[in-house]
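Here the complex is missing a single protein chain, while all its other protein chains stay put.
Letters A, B and C mark the chains in the order given here, with residues in each chain numbered from 1 onward.
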Amino acid sequence: MNKDATEEQIGTITKKLQDFGHGVNISRGTSRIVIGAIGDESKLAPELFDSLPGVEYSMHIVKQYKIVSRESQTTDSVIDVSGIPIGGQQIQVIGGPCSVETQEQMDLSAQFVAAAECRLMRGGAFKPRTSPYTFQGKGKDGLTIFRRAASKYNLPIVTELMDVRMLDTFLEHDVDIIQIGTRNMQNFDLLKEVGRISKPVILKRGLSATISEWLMAAEYIAAGGNHNIIFCERGIRTFETAYRNVMDVTCIPVLKRETHLPVIVDPSHAGGKSWMVPALARAAIAAGADGLLIEMHPNPCEAWCDADQALNPQELKDLMASLKGIAGVIGRTI
Amino acid sequence: MNKDATEEQIGTITKKLQDFGHGVNISRGTSRIVIGAIGDESKLAPELFDSLPGVEYSMHIVKQYKIVSRESQTTDSVIDVSGIPIGGQQIQVIGGPCSVETQEQMDLSAQFVAAAECRLMRGGAFKPRTSPYTFQGKGKDGLTIFRRAASKYNLPIVTELMDVRMLDTFLEHDVDIIQIGTRNMQNFDLLKEVGRISKPVILKRGLSATISEWLMAAEYIAAGGNHNIIFCERGIRTFETAYRNVMDVTCIPVLKRETHLPVIVDPSHAGGKSWMVPALARAAIAAGADGLLIEMHPNPCEAWCDADQALNPQELKDLMASLKGIAGVIGRTI
Amino acid sequence: MNKDATEEQIGTITKKLQDFGHGVNISRGTSRIVIGAIGDESKLAPELFDSLPGVEYSMHIVKQYKIVSRESQTTDSVIDVSGIPIGGQQIQVIGGPCSVETQEQMDLSAQFVAAAECRLMRGGAFKPRTSPYTFQGKGKDGLTIFRRAASKYNLPIVTELMDVRMLDTFLEHDVDIIQIGTRNMQNFDLLKEVGRISKPVILKRGLSATISEWLMAAEYIAAGGNHNIIFCERGIRTFETAYRNVMDVTCIPVLKRETHLPVIVDPSHAGGKSWMVPALARAAIAAGADGLLIEMHPNPCEAWCDADQALNPQELKDLMASLKGIAGVIGRTI
Partner (left out) sequence: MNKDATEEQIGTITKKLQDFGHGVNISRGTSRIVIGAIGDESKLAPELFDSLPGVEYSMHIVKQYKIVSRESQTTDSVIDVSGIPIGGQQIQVIGGPCSVETQEQMDLSAQFVAAAECRLMRGGAFKPRTSPYTFQGKGKDGLTIFRRAASKYNLPIVTELMDVRMLDTFLEHDVDIIQIGTRNMQNFDLLKEVGRISKPVILKRGLSATISEWLMAAEYIAAGGNHNIIFCERGIRTFETAYRNVMDVTCIPVLKRETHLPVIVDPSHAGGKSWMVPALARAAIAAGADGLLIEMHPNPCEAWCDADQALNPQELKDLMASLKGIAGVIGRTI
């Protein structure tokens, strides 16, 4: 309460809290009076109090996410992706091209991904592009091509779902992990729909989403019953223009403290240039990430999109070697 | 090209440009060589060149938005919303509550909106909430309640569409302007769908969307055939924590220069507190905005959401008076 | 305290607070225990408690600025600048070029500033330039030139102090307002020095300074005894690249609520282009600013620095007319 809050104003707040079924603790300090609500905070919204006379500001003490919180489950969740564990002692690197182009390109990609000892494969059939005039992805045909290529090498597949009406198509194509992209992190209807199934979901962080908003987006999925959620940091938007985004390595230890769910990182989108990827990938693993999404293209210069951020097959292989070294230092394997 | 680019590398770039059907201009400077592509830029992606040997960086010279650009149409577009013009000499203030609660609340709201001489009404039936555990809106019933209340006072209505599957329902309820919210500014499937109809669309700016991305999002709608687009600035995300968002007043003159489409501002969401709204609303009009979205609730302290940002009916009326004064100073009316 | 904090941990915190001379209030909620310190908060630092066992987080309840706070003085401060009031009913526009170039240029500038009915003049003799290889200002000679030109038209002068060793030189040249620039907002030794004199100080906001840090920077000046402080918003750094900075119009009503000191705005530096200045200047006045810093050059195309952001004399005159109109609408004069 403001310094000059009257007893009547304090009484109004007190009564309102009690009407919501809460107990009240009043602490009279030297220059402020603090009114504490005792009970289930989630039933109260601070803005219901902020506009009342005498109130300086009101806030939640307890965080609003529940199912995904570390408080609700102290042990790490390990998500089973068609037999491959994500979130445990073993780190997973998910390799593959930005977008599905042709059967040949995907066959080659799958071969190189497997050869680099990655255990899962990525590729986009539906592409969220800034411009309506650029390549929008191969669509359903892309899913078919991708599924066929990956199955030859027993690689579970990860691909992005943008349109809620496409969910059944994804399930029919046996997509192993559904990716919710950066621009859809708060597409709540999409989150609710993937919450109703049991497929693992990679939830990418919004370009300027706070940790708290990200955890709440995951809570939307979890609240529907699907707890197979994997967080993916992919760079945040800042003032810096020398690179596309800033890979937020700090979010890794913070998320590991706030949630029991796995955290992976996409260094390819974060930096936006292939020559930055090895440094960023190593940093992510050193900071405790449970996995990586890395773009690799059989022939980067010919890629149909984001050609400048894909590693070539040899670069991916070399990177895997140093990542294994770092994993070993911190007691993990790849 | 890099300082040390070879003639062979220059030749490779030149050939690649020619293969795309472009002419080439080579400018040999003191410390760099600049290769210019002559032809339709939109067919070229800078990243196709960035990773080639000898290239320092590549960029577009021409902006990628076309239909929405001022270059394509020098006169201002005036959008006709059920008889009310948006984008012309007359400024429009769209008032109403954050969310539809009850028929009585909406009837009262409509009465006060009309009494304040606003010509359109806002209200949310589907609410994008950060938490899955808070009020998500009244849904379809909310649309019915809203339509009924507004029609009594001949107020065209604005309400947010979150889920592409709800578009038909919006059309059945005669929603006059479909609002695409901040979190969905780059929900491309949703943009494509509202691009296929002819209803006016308010396209809110994403929390950290650049002007260029925003214009490209509008281009998605326009490319489908719907040119009835209204931009709405609603505050951007920055480092500042003393207020919810920073209302970006600079975007108003910049958009008026870049596009022929109308630009309105939502000062209620930008600041997040009702006491900031009058100052922000006045600033937006003084900077050249074509309209405002303002939250007003018959009884703000009882509002079901965002209670602290709604004006009460008298505050809205008082604000309208000073806005009229400012409009007059810059040769417009409200 | 954490959900699982022990009684012993609570006791440790309690004892530590009591050792600092504070009373203690313990509120036991459903899922957290809140310990309130009763007494002078400024003696406690939250980080002294954050690392103790059982603590979830600790925070100040009361703001840390005192002399500059609205709480310490409810009436607006009006700063007397050699007879011109800043912060009262009358709005002040401070016009002039980015930098002092020649006596002729400054004489002409002063003439045009006075002709536009501005009552104070700006001009830089020491220029903070990003590159060491660009024009760094005319230095002491610039002060002499500036003083001479402005005195002919009875214009008090504003100019930037970058180096603490130059303070005496500024005083010898009768600089009427000392400007502390954006890059020096937290140059604490410079703040302390201008705190020891009584000359009015314009304190520009740091590029990414929060409102709280800005008020604390002013508090450094005020704590030394100089209460003649004028805040100047000049655009903040964000992700947007379409314009130099984002003019933060929201900070105007917020500062007017948090401090009794005047708030002015520099729309020229905020936008970075002269064609944006009129819209931004009008917005600032409409939002409640007490004044403006506006760049005007007798011949912008020939200016030695920031040529693209200066108005020409006629543009300044035209702008003043519309600003007077807006001032009238909100009950002020210019």
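Please note the rule applied: a contact is a pair of C-beta atoms (placed from the backbone, for glycine too) under 8 Å apart; a residue touches a chain by one contact, two chains touch by 3 or more.
This structure is a prediction, so every number in the text was calculated from the model and none was measured.
One chain is not displayed; in the complete assembly it touches the shown chains A, B, C. Screening B:99, B:187, B:210 or B:238 against the full complex identifies B:238 as the residue touching the chain left out. Per the touch definition above, the residue from A:143, A:270, A:293 or A:316 contacting the chain not shown is A:270.
Touching the chain that is not shown, out of C:228, C:259 or C:309: C:309 (per the contact rule at the top).
If you put the missing chain back, the residues of subunit B touching it would be 3, 25, 27-32, 34, 36-41, 61-62, 71, 208, 237-239, 241. Remark: the residues of subunit A touching the chain excluded from display are 208, 210-212, 236, 238-243, 246-254, 257, 270-271, 275-276, 279-280, 282-288, 322, 325-326, 328-330.
Across the interface with the omitted chain, subunit C contributes residues 42, 45, 47-48, 50-52, 64, 128-134, 162-165, 183-184, 186-189, 192, 207-208, 213, 216, 219-220, 223, 237, 273-274, 300-301, 305-309.
The rule is short, and it goes like this: only the chains that are shown with their structure count from here on.
Farthest from subunit C, judged by the mean position of CA atoms in each chain, is A. Look at the contact of subunit A with subunit C and you find the same residues on each copy: over half of the numbers used there are shared.
Rounded to whole angstrom units, the spacing between the C-alpha centres of subunit A and subunit B is 26. Distance between subunit A and subunit C, defined via averaged C-alpha coordinates, is recorded as 39 Å. Looking at subunit B, residues 208 sit in touch with two or more other chains.
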